[in-house]
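One structure below.
Only one protein chain is missing; all other protein chains are in place.
Naming follows writing order (A, B, C and D), and every chain is counted from residue 1.
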Amino acid sequence: MMFRKRRPPAGSRPGTLALAQNALPPRISVIRLNRDVCEELVDVDVETVERERAAGDTLWVDVQGLGDPTVLHALADLFQIHPLALEDIVHTPQRPKTERYDEHQLYISRMVRSGEDGHPVFEQVAILIGSNYVLTFQEQPGDVLDPVRQRLRQGVGVLRQNGADYLAYAIIDTIIDYYYPIVEQLSDQIEAMEVRVMADPTPRTLARINRLKATLLEMRRGIWPQRDAVNQLIRDDTPFISDSTRVYLRDCYDHCVQLGEVIETYRELAAGLFNTYLSVVSNRTNEIMKVLTIMASIFIPLTLVAGVYGMNFDVMPELHRPWGYPAALGLMLAMAGGMLWYFGRKGWLRNGDPAATLRDDGDDA
Amino acid sequence: MMFRKRRPPAGSRPGTLALAQNALPPRISVIRLNRDVCEELVDVDVETVERERAAGDTLWVDVQGLGDPTVLHALADLFQIHPLALEDIVHTPQRPKTERYDEHQLYISRMVRSGEDGHPVFEQVAILIGSNYVLTFQEQPGDVLDPVRQRLRQGVGVLRQNGADYLAYAIIDTIIDYYYPIVEQLSDQIEAMEVRVMADPTPRTLARINRLKATLLEMRRGIWPQRDAVNQLIRDDTPFISDSTRVYLRDCYDHCVQLGEVIETYRELAAGLFNTYLSVVSNRTNEIMKVLTIMASIFIPLTLVAGVYGMNFDVMPELHRPWGYPAALGLMLAMAGGMLWYFGRKGWLRNGDPAATLRDDGDDA
Amino acid sequence: MMFRKRRPPAGSRPGTLALAQNALPPRISVIRLNRDVCEELVDVDVETVERERAAGDTLWVDVQGLGDPTVLHALADLFQIHPLALEDIVHTPQRPKTERYDEHQLYISRMVRSGEDGHPVFEQVAILIGSNYVLTFQEQPGDVLDPVRQRLRQGVGVLRQNGADYLAYAIIDTIIDYYYPIVEQLSDQIEAMEVRVMADPTPRTLARINRLKATLLEMRRGIWPQRDAVNQLIRDDTPFISDSTRVYLRDCYDHCVQLGEVIETYRELAAGLFNTYLSVVSNRTNEIMKVLTIMASIFIPLTLVAGVYGMNFDVMPELHRPWGYPAALGLMLAMAGGMLWYFGRKGWLRNGDPAATLRDDGDDA
Amino acid sequence: MMFRKRRPPAGSRPGTLALAQNALPPRISVIRLNRDVCEELVDVDVETVERERAAGDTLWVDVQGLGDPTVLHALADLFQIHPLALEDIVHTPQRPKTERYDEHQLYISRMVRSGEDGHPVFEQVAILIGSNYVLTFQEQPGDVLDPVRQRLRQGVGVLRQNGADYLAYAIIDTIIDYYYPIVEQLSDQIEAMEVRVMADPTPRTLARINRLKATLLEMRRGIWPQRDAVNQLIRDDTPFISDSTRVYLRDCYDHCVQLGEVIETYRELAAGLFNTYLSVVSNRTNEIMKVLTIMASIFIPLTLVAGVYGMNFDVMPELHRPWGYPAALGLMLAMAGGMLWYFGRKGWLRNGDPAATLRDDGDDA
Partner (left out) sequence: MMFRKRRPPAGSRPGTLALAQNALPPRISVIRLNRDVCEELVDVDVETVERERAAGDTLWVDVQGLGDPTVLHALADLFQIHPLALEDIVHTPQRPKTERYDEHQLYISRMVRSGEDGHPVFEQVAILIGSNYVLTFQEQPGDVLDPVRQRLRQGVGVLRQNGADYLAYAIIDTIIDYYYPIVEQLSDQIEAMEVRVMADPTPRTLARINRLKATLLEMRRGIWPQRDAVNQLIRDDTPFISDSTRVYLRDCYDHCVQLGEVIETYRELAAGLFNTYLSVVSNRTNEIMKVLTIMASIFIPLTLVAGVYGMNFDVMPELHRPWGYPAALGLMLAMAGGMLWYFGRKGWLRNGDPAATLRDDGDDA
């Protein structure tokens, strides 16, 4: 959850690139496609990109790893990337947004994947949409875009026939679609937590609720600004998006809105989890107090009776009656019974185990 | 409450349909109507629909079950449904919305009914409003639209004389009207819960409050976007809605706003229920503590007195006086009385049973 | 608080009227007025209304009771009331709003009065503002409009000289002005509750806070939409309101805004009441715990001392010393004194009665 | 805090004035000024005002006390005050606002002063800005405008050289500037309360927090609407404010925004105070419980040991051993030591006094 932004020292001139210490060297792969051909080249250098571009077909240049400023500047020269755009690409995380430059439209996206430990992992994907090319940049290798590549490879389809803007749409749409399985996974976690918080209201459960809330906050930070950015792509008069692609982006926009609303709903449910937690703890305290009060209220008076007949006064007539001892025991029993009856009438002797009451909860509405 | 959206794998090309495993085969029924005739055909195939359409009258094609892509694509070809529209129809749940296509207006609605177990059940109804036809799609058989069918069958009325847009209005209006009984049912539940939370503040009651809140959240998710969608139908310059029908949609819009506001009010009341719950539990803890404190404070000092006169010192003059024993008992009584007087003055001996105090609550304002 | 809306079964054709079971028959009264005359007719039939209308003067037709569809439809025919407007009049409660029709402007208001039990009672008043008539409809007899009638009767005034729109303004203004005494009554209740919640934090007090909050919610639901509706009357280009009357409606709008803001403030204060409640209960638990802890901590150790000297070991030298008993008692006193000193230093022996501390609260700021 | 608005009975004709029972008679003072002269007349009658006005210079007529309708109506006639404007002047409190009339601009302000008991006191000042006069009305004598008067008296300055609109700006600016010392006073109170709530979490402290919150609510109600009103003066095309004065009003607007934001910040801090209060009480309960638990857990088992050796069985060999008594005492000591060690390990024996921990809070960050 914690926020670290890669950036040069404050006050550096705009365009200064701050690379990560352990940044991976860029691996560039190129997909060139027209109606007939889908040529795929992996691990190429910038010269190859330049050559491929000369062919005039639609080009998808994918850069994974941002560790070599020489390569980045070479690409920037080739595609005339504005220094500020290059900064936005390198200095992750940026807030998702879109900006129009003379040569292309920049779209900063945030991708989410299920990480190795099952927790969602977020990563920035910067997308440059030119007239006949799409550039994508990300820091770590591995992404959610394989389905798009697969569709490109699988022969003549709508994706190949359309231009770079439709390809960019397909990439953005895929990135947003990948929020759905994560949202559904969170949905399962909330449902599981609703049972758990009743059965096991410990600080450990609380820590999990907090982690869930933090994840939801980050999901929101990933999806809401993309909604605005996609909307801007649809509404603004950018020359890099054709009208027919705008129809598809509208669909993409609807997904953003739906995801955003579901995440808001989950945030409310997660807040409810905390409330439930608090009140289950209160109830448990209540139960513990009841046990203490019942035990103390029954036995302390009896102890008094025993204490009274343990006094050493010379003149205590009851002590010398043969019925004294059974009478004293009987008095004790009667007192204990009276207290039990009183507590029973107050309803304190019923079982208050939350987990137990939960089990038979379905019978009435 | 949990969110599952039917969708193809992320990254599939737009227009790919993801059908549910257990989806029912489509059952198509057609109502053809003009000023004189209301012909109703059930369980027909797409060819029949095509034939009926040729007659030129207003047509209502109702598709229940979305399990056969062949049928869906045949309908899509017949009515020129855009691939994205078809996706929105099949991939439920969509957020309620309206979208204009060249051939028709798509309106995604969400219907609510009282399910078999008394809980509200939500289902998507997709409505396509063409120049002289209305198409409705839903996943499960059974809907809330029988009153509309009934009115069509019952001879010449305003519904038959008007075109497809008025028919679509009647369908949307009926779907929204069905929120009213559910809202009133929730209103009863809240009122019942307000009594229950005072009388029985157990985790079971809490679970019910949470369920109520989740239902209200879902009601809101069903009604607010429909308000926007209906407003869009009224304001936007869509050719498929006539001006005279817009007047009626304004009424429909008012219902959405009223339902939305009532649901918001109920959400506030449900939040208040939780607060009441918490404070009733606090009060109960208080009552329990009072009992414990009173019992312990009265009997522990008396036990000390008994203990003192049970000591075995050789020289304890009181023990040998004939008035010693009654004096000790008298001392105990006096001490107990003193404590009771003290607690009485503090107001701790009054009955603090919430249910009891509730009963005589109406006397003053 | 609970929501019940009179409406026909969902899916009925628009214009179907759902009358209440126990609806009262309409009582129509007519006030006809021009610069010279103020003629008042009570309990008339629709024909009389028609006759009076023919005179061309400004007409106020007041209908109390909505139980006879024949009369309602006759009025609708006479004044060309749109079926949807008639529905809004009959199917109470509608959300306050204004709608323009060809023949008149519909204004749905919500009136508040102090009921017989002192609680506020809400009722819908539907107002139709025509070119030279005002129609008012309400379900129950008795309203807050008597001051308007009185002013009409009292000779030549601004009210008589102006047209129907000014009369409608006078009616709306009077309805909104009647919110002020209710708001002031709630203000008193909140002030009283602020004292009470300190002195008597019982579930009964809590139930009253909740009732107060529900009333405030309903006040808000009555006044906010009227603000929007009045604003619409001022801004929209409706021909039924003259410019000179708009100046007066601006005043009316200011009242709505002020009432709305005061109600919001009270809602915050009511939320604060609940917080105070919770914390007073917490403090009381605290006080109870202190008493228990002090009593137990003082007497349990003393009981141990008594117990020790009640043991029956053969060799317990202290028991046989003449100073043994007084020494034991002295030890007990010393222990009790030590505990009291300790608790005193901790500040636990100060009086913690909230009501008491409240009384001397005014001395410092 | 409680809301009382002076107003005629609901339904009175607009323009009816409701005067307070104990309203003071109006004291009128006039300041007439041009580049050379600043003539000041106090306690004059309406005729004098009329005479002064005839001179054609800039006029400031200040009316303190609204108890005489004759005087008010005479002024209204003289300056052509609209009946609704007169109502707004007399029926306090109005929400701060500005309204344009044909003859002048009405500005309803709310003034705050430090009252005699140190609490802020609010009062309405109605300002009428005409082409060459400013009228100010307030209910109680004494105001915050003396600095303005002083500046007028002090010879030729920017205030005298400019027209009535600049004079009005000076008055509004002074009224708003007087919020600053009150805000700073509240700032001190919050800071003091942050210490106090830790040291003395009693209901009395709570009552003060609530009073603070109520004051902040009222401050907000005084300043936010003035922001809108000043903005309206700047933006609207009113002829009574010159462009050069608008520049100064922009400064005034900035002050309103800053005050509003600071007040919002304080409202958040005050809400935080309540949270702190609640948690300090919780912590205290915790501390009390710890003391009880430690005392009871140590002494109750020891009492059992004493009780066991106080039993009267014939055969209890330990009783007859000479080491029996010391052994029993040793056992008790060992048990007490064990319990202390256990509680020490749990960290329960550390001092939990909040005030103490607060004192050494500054050492680490």
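To be clear about the criterion, a residue touches a chain if its C-beta (ideal position, glycine included) is under 8 Å from a C-beta of that chain, and two chains touch if they have at least 3 such contacts.
Bear in mind the structure is a predicted one, so any value in this text is a computation, not a measurement.
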item: Residue of D:Leu41, D:Leu78, D:Val121 or D:Met316 touching the missing chain in the full complex; value: D:Met316
item: Residue of D:Leu24, D:Val308, D:Ala327 or D:Leu340 in touch with the missing chain, whole complex considered; value: D:Val308
item: Sole residue of A:Leu78, A:Val158 or A:Leu217 that reaches the chain not shown, by the stated touch rule; value: A:Leu217
item: Residues in chain A touching the chain absent from view; value: 1-5, 7, 9-15, 82, 84, 87-88, 94-95, 97, 99, 117-119, 189, 201-204, 206-208, 210, 213-214, 217, 221, 274, 277-278, 281-282, 284-285, 288-289, 291-292, 295-296, 299-300, 302-303, 306-307, 309-312, 316, 318-322, 324-325, 328-329, 332
item: Those residues of chain D which, in the complete complex, touch the missing chain; value: 144-148, 150-151, 157-159, 170, 173-174, 177-178, 180-181, 183-184, 187-188, 190-191, 194, 198, 247-248, 250-251, 254, 257-258, 261-262, 265, 268-269, 272, 275-276, 278-280, 282-283, 285-286, 289-290, 292-293, 296-297, 300-301, 303-304, 307-308, 310-316, 348, 352, 354, 357-358, 361, 365
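Keep in mind that, in the parts below, only the chains that are shown with their structure count from here on.
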item: Contacts common to chain C and chain D (chain labels); value: none
item: Same vs different contact residues, chain A with chain B, by half of numbers used; value: different
item: Equivalent-chain rotation between chain D and chain A, CA atoms, steps of 5 degrees; value: 145
item: Mean-CA-position distance for chain C and chain A (Å); value: 41
item: Rounded Å distance between chain B and chain C, as computed from the means of their C-alpha atoms; value: 25
item: Chain A residues counted as touching two or more neighbouring chains; value: 310
item: Graph class of chain-chain contacts, one of line, ring, star, complete, other; value: line
